[in-house]
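These notes are about the structure you will find just below.
The complex appears here without one of its protein chains, the remainder shown in place.
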Amino acid sequence: MIESSQSSGIKTKRFTWENTKQFFRDYGWCYAFILIPLILFVLFTVYPLVMAFIYSFQRYSVLGSEWIGLDNYKSLMNSSVFWTAMKNTLIYTAATVPVNILITLFLALMIFPLNNKSQTFFKAAFYLPGVTSGITMSLIWLWIFDPTGAGLLNAIFNLFGLDSVMWLANPDTALFSLILMTYLGAHGAGILLYLAAMGGIPKSLYEAADIDHAGWWSKLKNITWPLLKPTTLYLLVMGIISSFQVFEQAYVMTMGGPNLATTTIAYLIYDHAFQSFDFGLAAAESFVLGFIIIVISVIQFKFMSTDIEY
Amino acid sequence: MKKFNLFVFLLTFILILTACNGNEGDQTGAGTDSEGNADEDVVTVWTYPHYEGNEETGQQSYEEDLKDLIAEFEAENPGVKVKHEILSWAEGGKKFTAALNSGNPPDVFFSLFDEKYVNTGLAVPLTDYVTEEDLADLNDFGEQMYTYEDQLWGFPHYISVHTWGGNRAMLEEAGVDVEKIQQEGWTWDEFYEIAKKGTKTVEGKEVYGFVTQGQNEETYTQLMMQNGVRNMVSEDGEFMFKGDKALETLSFLERLRNDGIMPKETGGIDPAKADVMFNNGQAMIYGRTGPYKIRENENRNADIDAGKVDGEKIDFVLLPLPHNDGEKENAFGGAGGLMLFKQKDDKGEAHTENAAKLLLKLTSTESGKLGATLFIPPSRQSGQEMYKEELKLDTPNGQFVQRYITTLTPGAKLPEAIVQNAGKLKTESVIPNYQSFIIGNATAEETVKAWEDYAKTLGFK
């Protein structure tokens, strides 16, 4: 009773100059704090975005760009390389994101029941590779993928009497090799998120499930997995967004080759901007990529979002 | 792997572009210097850490040598201040590209010649600033490399030349007269026979007659030059990697690979790996390399003596690329030097003149040290004289370099209209299809056909 009368009291509070002044006296600080990031956001995100959009309709030149309408968009739609890059990016995304989420979940499930000390150890062990420099990591991977018997993978293959594979040099295996790198790569951040989410599931749910005759698989499938859905969705969206932008692997390991097998959209954008100086085309490609990412993200949130409350 | 966020990168880049566009109306500032003294002209130079210092030998790093030259320059030119920046080899190119395309390049920048720079309209020809003596002193090839549309766009520090290299002990075991090849060259067939002799299994380990990188089309391109085809695309827009010449060259490589003279994994071998294989004694001949390898090899041998490195010492010899019967040797090389730029917001004639003076100071005879230290021929005759000790001009290798750089010819300088498509042709067809070819996924015929078809779609003859 008391509560409802209070809340209606606020609603009926009249909007007056005095109130407004009081409001800003009370909350003005907050706006001052929001203002700084807002300005930075407009300056460093909105403004360049708008300008990039304009460039995508131009043949860019530093001393005077030329307006060419939709030519950049047309030429990328007609470019077989663009579609190859699109296909590569889609394959890469489809093959990395779901599998990596499952790997991450599996690792988190293995770590979760451990005591605090061991948990900390494994969290660190899985997180640290993520902060190692990309160059160091790529050197290791180049050794692993070495096409001769000197490489780790081929040494293992040869041990079992299999022929060496030219992992990164063969168009049939190059993209797969980059995908493989992600499977064995850093799952640390995802593991931390999953562990945190698992810790947030009340223990009593599992006890209730125990009493409800649920075995470990039923508990995983019917309790853990659905309750981790927000985390999974987050990892899925972030994973797809970042894998649509995959660049560094293709740049460091294969330069987009062989035979364009690892040319991703982001690599193509880089190539067009920084190798060909074709900034208009690169901007157009960026917008196509950005558009696809936004569409996919919206679809995911629309169809998969849940609001779980314990 | 650390995430390299391309989006952020592009956005930042575009931000730089746009931020500079925002200055357009502000032309009144032109000519005056925004920082420091109003009557002081600040000239900027961006270059790379060409060589490191060495405490044991007392050798200064490039940056220290550069500072010395700058100090001299500032003393000679009161009122001019020089700001220098040493870029990283990995990121410097991108940084310059962004700066250039946003209209704000440094006045002087270390770079190989690139038509795209000229096409931005911000490169400034040196023609009006060089003296007769400078030009007379400059190696012809070096001059040609920076000449485009009858203007000189930069002044080289050095002439770099690509060679192959060999293991003298192995070559002599195969009965080869190394000095004769160094002085007279060799044909593809002669090379094939020698390399074949060098291909064997020693204590269970494969030794190849020849090892080269197969990640891109470089080896093929350089062999095409030894088969009478200098350029992928000619200046009048003809695609040259076609027909019998192309087929012949690819077939030569195919034969080397199929006969096991060259590893069948060549497609997966990068330059670093080829170098390692050579050092490990897994290759008699490898390429490409260059004169710089002489210095590297000396250091390696010294390290082995000192027990710092495991391995066999190697007596390294430079070798020319073999040429097809009836064709001439044609070394591939380039010139590394400084190019002159102005800004979109032009700082005026006096400023450009100061920048040009600085450029010439930094590429003067003394700067031959840059080449000499790296064991690359300096671009000035006077520089070669000054550093002939360091360059070992009296050894067979040194004499070979002297001879070999005379076979250098500059590549085609493509007109603006076809530069971009030539780049596309290379990255979207020549390299990708070559990659398929070298690992054995496509035949020589199929590869040439694929190139020709793609060239046609891009409008090449």
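The first chain written gets the first letter, and so on, giving A and B; residue counts start at 1 in each chain.
As a working rule, a contact is a pair of C-beta atoms (placed from the backbone, for glycine too) under 8 Å apart; a residue touches a chain by one contact, two chains touch by 3 or more.
Definition applied: contacts and distances are computed from a predicted model.
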Since a chain is absent, check the UniProt entry for it and pick the matching name: "Sugar ABC transporter ATP-binding protein", "Sulfide-quinone oxidoreductase", "Vanillate O-demethylase monooxygenase subunit" or "Succinate dehydrogenase hydrophobic membrane anchor subunit". "Sugar ABC transporter ATP-binding protein"
Using the whole complex, pick out the displayed chains that touch the missing one. A
Could you tell me which of A:Ile36, A:Leu159 or A:Ile211 touches the chain that is not displayed? A:Ile211
Selected from A:Gln22, A:Ser133 or A:Asn222 as touching the chain missing from the view: A:Asn222
If the hidden chain were put back, which residues of chain A would touch it? 202, 204-205, 207-215, 218, 222-223, 226-227, 229, 306, 308-310
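Note that in this section only the chains that are shown with their structure count from here on.
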I'd like to verify one number: the distance from the centre of chain A to the centre of chain B, where each centre is the average of its C-alpha atoms, in whole angstrom. 37
Taking the touch rule as given, give the residues of chain A at its contact with chain B in the complex, in rising order. 43-45, 47-49, 51-52, 55, 60-63, 81, 130-134, 137-138, 142, 145-148, 164, 166-172, 181, 185-186, 242, 245, 247-249, 251-252, 255-260, 266, 269-271, 273-279, 282-283, 286, 290
Of all residues in chain B, which touch chain A in the complex? 1-7, 10-15, 17-18, 21, 93-94, 97, 100-103, 116, 119-122, 214-216, 263, 265, 267-270, 273, 344, 420, 423-424, 427-428, 431-433, 435-436, 438-439, 441
